[in-house]
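Below: one structure in structure tokens.
Here the complex is missing a single protein chain, while all its other protein chains stay put.
Right, chain A next:
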């Protein structure tokens, strides 16, 4: 495990570069992001541990960051003041572009993985916006009418966008459809709906809506997503039958702040929680390991090195299948191999 300290700043997100296996970005805020400056760290993994290549200062906390999929030196930030900024590592200390349309905190940004000419942002102002880096105004605004905590492009299709929000719904947008009354929304799935197959130990009843804080698309199965939030349960959904979750993964003791599917293994998830732990899960879909999908997901590993709320997780796209990075309010960024933290089976 390698460690980096973001002294004076509490990290909110950590992301591996999609271009280099040794480059990381971490977005952070002073005073736990409540008030004060933000900072974007560009870090390099070297033989001598983690070294800062550069950092950018901003006037408000940076709740999230996303690497450009087009340009290896460019990176987006999501600002507490509603701003989105594009920084270039090779260009000075100021952003090369900026956008100010959101009325409240921008909570996440995501770059298109199929059509790499677009990115999106979502905000506590209840909207998701689609942008092109070369244009000054947003291309499209998707009204959600509820504080949006996370939005993503599908990794499988250029025009499918999803988001999760305070109102406990997973919404799916198809940008090819007419705007009309639905504003491109094609599905709104109640996350708190009872599972289709009763999960052992969880019961069949719904405990009612709770804020959903994070979600992620499975990288291999083009209809599968995971969500998680304040009720501390990670759920998986299959958009082919959206009536209720497929799996309920229980174990975290407090709200789950971030989930991320493995880029290497189609059934494996990593999560970070306010309970300070980062946990590894299988959704039970790996037939070779005796899984058959619904109701068989479980925790397979956990890492407890963080000493404050764990906020961000990301997998390394390169090399061996277990390397990841996590960050927490303990002012630390950790780079570690999940294979060292697996439960004995």
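Please note the rule applied: contacts are C-beta pairs under 8 Å (C-beta built on N, C-alpha and C of every residue); 3 or more make two chains touch, one makes a residue touch a chain; residues count from 1.
Definition applied: contacts and distances are computed from a predicted model.
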Absent chain [UniProt protein name; select from "Cytoplasmic tRNA 2-thiolation protein 1", "Arp2/3 complex subunit, actin nucleation center", "acetyl-CoA C-acyltransferase" or "DNA replication complex GINS protein SLD5"]: "acetyl-CoA C-acyltransferase"
Per the whole complex, from A:26, A:213 or A:313 the residue touching the absent chain is A:213
In the complete assembly, which of A:230, A:259, A:272 or A:310 touches the absent chain? A:230
Filtering A:1, A:35 or A:342 for touch with the omitted chain leaves A:35
Among A:62, A:239 or A:255, which residue is in contact with the omitted chain in the full complex? A:255
Given the full complex, what residues of chain A touch the hidden partner chain? 32-35, 80, 105, 124, 147, 202-208, 210-211, 213, 229-232, 253-255, 257, 274
